[in-house]
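What follows is a structure written as structure tokens; I'll ask about it next.
Of the protein chains in this complex, all but one are displayed in their positions.
The first chain written gets the first letter, and so on, giving A, B and C; residue counts start at 1 in each chain.
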Amino acid sequence: MDEKRIAELKQAVYEANMALPEAGLVKLTWGNVSTIDRDEGVIVIKPSGVPYAEMAPSQMVVTDLEGKPFSGQLKPSSDLATHVILYQNFEGVGAVVHTHSKWAASFAQAGRPVPAYGTTHADAFYGEVPCTRQLTEAEITRDYEGETGNVIVETFRGNQVDAAAVPGVVVRGHGPFSWGEDLKQAVENSIILDEVAHMALLTELLGGKETIPDYLLDKHYYRKHGANAYYGQ
Amino acid sequence: MDEKRIAELKQAVYEANMALPEAGLVKLTWGNVSTIDRDEGVIVIKPSGVPYAEMAPSQMVVTDLEGKPFSGQLKPSSDLATHVILYQNFEGVGAVVHTHSKWAASFAQAGRPVPAYGTTHADAFYGEVPCTRQLTEAEITRDYEGETGNVIVETFRGNQVDAAAVPGVVVRGHGPFSWGEDLKQAVENSIILDEVAHMALLTELLGGKETIPDYLLDKHYYRKHGANAYYGQ
Amino acid sequence: MDEKRIAELKQAVYEANMALPEAGLVKLTWGNVSTIDRDEGVIVIKPSGVPYAEMAPSQMVVTDLEGKPFSGQLKPSSDLATHVILYQNFEGVGAVVHTHSKWAASFAQAGRPVPAYGTTHADAFYGEVPCTRQLTEAEITRDYEGETGNVIVETFRGNQVDAAAVPGVVVRGHGPFSWGEDLKQAVENSIILDEVAHMALLTELLGGKETIPDYLLDKHYYRKHGANAYYGQ
Partner (left out) sequence: MDEKRIAELKQAVYEANMALPEAGLVKLTWGNVSTIDRDEGVIVIKPSGVPYAEMAPSQMVVTDLEGKPFSGQLKPSSDLATHVILYQNFEGVGAVVHTHSKWAASFAQAGRPVPAYGTTHADAFYGEVPCTRQLTEAEITRDYEGETGNVIVETFRGNQVDAAAVPGVVVRGHGPFSWGEDLKQAVENSIILDEVAHMALLTELLGGKETIPDYLLDKHYYRKHGANAYYGQ
């Protein structure tokens, strides 16, 4: 392993994790961020249950691509297996974020996808953010965190949703996962998912029921993504 | 061009843009503020997609009165064309603000004007803040940002609403625009619009349905505006 | 006038006004606090429309007991006449606060008193916080701010509510006023009024409809007030 590259990844994962309580998405020790370096053959993730105020870059946990930690480290986040499944099944994903952010988690608790009620949603998510089915008792007994990854993959495949175009999900009864090409995108998508979930609830309280027309969804999504994007520098 | 005046305008536009995340109206790179100097023949606006934390006054983009940027600059905000249409059609408007602030955007997403439920509203907006119709697919294909400006102008003209007395709007499925004689007023109106939208939702959750009587709307609006205003120094 | 005493009052009124945006009750230049010194024969109040960030203790406006400002000062808050009426009619009131704080103002906009749903309410307000009737057009034309004071007094007298035991009100379509023996109490009551209004809305959203029993209201109110109080040092 390239020591310098590992140190860089640890620093970046540390900063991405610290961005979550800063953005108001995480309380106590909830939430975790990881990144993958497929060339280097490593995943780097937050350690389990360490308070954010005491966390240091050196404590980030390095594992192989199957999520097996190299020796002599803290225990990785208990949700690691979910991250691993997402990296193995969603091509091009470079980072994964899990939080219990209030509004997205409340959609998860209500068992509902987050509808695309406006352009704020369309700027980041090309259509509704899906909600998985409830895991069965057998799945939870067998491998809870791994099966959480599997049910996310099943949800996207079953509904033919492109995980690159809809970089987030709410897991039934649990909370949101989001991802992106890199840490910056994955963290931003977790912020946006919670914000559009909040606005979706407000929209419904105001009597709103209609999602935006497909042509407006297209316009906003492709204004920011793909070959014809013209947002940003 | 007067270099010193341009530098002043850039500084002022920079500060007005920075006031939006400060006021909690903007996350990530959402939102944009511009101002116009009709004598100088310029519009100055935020660059597209630059993080607020990295933004500098020198990066503000200067364009002519049709929104054509002078060469050698960053790309202007993608919403520039909307700002231009508003400057061309709403007399006396010196600055325009666009955000995705949560409560105002939720009225936009629900397709509803913001009702004048109280004096907080009346102090700044002389009547309900209108909601535009949905843009058609043809309009969005032709010139999305320009047509967003046009549908705002159409909404005010069609309902005979005076844009000087009601300095804001919510664009269907999108979010709020507000404006004012200068940057300070335009930013304040964006703050007030989100606050009264929030209070309007709370009012409805409490069972409130009646807007304030016209004579109270008059009293509060004219206490702060026009020849007989007696608020302030 | 005792110069030193006046300077003290100005400093105290300045600090009380600054506490409102700090507590999240006030945006922009909304809100005003005054105090009265009956022995000295003065009322001291915030000037009208001065931004909080630029405000200085020396700018606080001194008036006589009828609300006539002594010469050579800034214009007083436009709501001064309301404060004066409250001082003239509510015995023992030493300070008055007016805000447009969101939750209390939303009860005002919905035309509803704030029900006593819990002990947080009972600790400060001995029963529901009343809502005034709407002012008539004639009253608003005649003397808007003075009549706002009169309708508050009418609301308490008409319902035989003791303004010392229920130190706050919501004015229909407008917002809350609160008061107390001194500036500290009046400011605290404005904080509590907004908090219990927020909790009252949440309680109703959860299906709660019952106010607390009178014996619990009594217990909590008298635990903190009157001869048998045993809260505090």
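FYI, a residue touches a chain if its C-beta (ideal position, glycine included) is under 8 Å from a C-beta of that chain, and two chains touch if they have at least 3 such contacts.
Values in this document were obtained by computation on a predicted structure and should not be read as measured data.
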| item | value |
| --- | --- |
| Displayed chains contacted by the hidden chain, counting the whole assembly | A, C |
| Hidden partner chain, touching residue among A:Ala108, A:Val169 or A:Ile212 | A:Ala108 |
| Option from A:Asp182, A:Glu204 or A:Asp218 whose C-beta touches the chain left out | A:Glu204 |
| Where the unshown chain meets subunit C, residue by residue | 117-120, 188, 191-192, 195, 198-200, 202-203, 205-208, 210, 212-213, 215-216, 219, 223, 230-233 |
| Contact footprint on subunit A, counting only the chain that is left out | 27-30, 47-50, 74-75, 78, 100, 102-103, 105-112, 134-135, 137, 140-141, 144, 173-175, 201, 204-205 |
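Quick note on the criterion: only the chains that are shown with their structure count from here on.
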| item | value |
| --- | --- |
| Neighbouring chains shared between subunit B and subunit C, ordered by label | none |
| Interface residue overlap between copies subunit A and subunit B, same or different (over half shared) | different |
| Subunit A-subunit B separation of Cα centroids, rounded to whole Å | 33 |
| Sites on subunit C at which at least two other chains make contact | none |
